[in-house]
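Heads up, one of the protein chains got dropped from this complex, but the rest are sitting where they should.
Presenting subunit A:
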């Protein structure tokens, strides 16, 4: 547990370099930076002052989450693990996107669209609601179950549109990304 904890911490603090080391969620431009991994840990991108403070915020937020998620640690013996046999569980140890998805799934949510969308009745009063982060999105309508021909069309923001083939109703629901 300790070694892995150290590894996780080192990556967050920028000491352990991974291609495109995650720096901060709020800074979009940071994702365009190429952090070249190297055999020598001293070679890494210099972090500017502004980014450093964002990095610190991100790291402390993560550290808090990690501590909450991990439970008590620090004991060397394996039988400090919550699970009796000494093998960690996903509940104890999953992190990042994997953990997010796991927690959401336990609540019955699917924030990352892993499952196919549930179809609404598709009437004018109850159209299929199609989320989008922009003002239009491609929709593929499988009019009847097991149809091989998928009807593809652009769905635009505004009025409810109908599938050109059978007339099922769709409505775009633009929303900002949560993060």
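Here is the rule we use: a residue touches a chain if its C-beta (ideal position, glycine included) is under 8 Å from a C-beta of that chain, and two chains touch if they have at least 3 such contacts; residues count from 1.
Criterion: contacts and distances are computed from a predicted model.
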item	value
Among "Globin domain-containing protein", "Cytochrome c oxidase subunit 3", "Small ribosomal subunit protein uS9m" or "GATOR2 complex protein WDR24", UniProt-listed name of the chain not shown	"Cytochrome c oxidase subunit 3"
From A:96, A:117 or A:167, residue that would touch the chain that is not displayed	A:96
Full-complex contact with the absent chain, from A:87, A:129, A:150 or A:173	A:87
Hidden partner interface residues of subunit A, rising order	1, 3-4, 7-8, 11, 16, 18-20, 22, 25, 28, 31, 34-37, 39, 78, 81, 83-90, 92-101, 112-114, 133, 177, 179
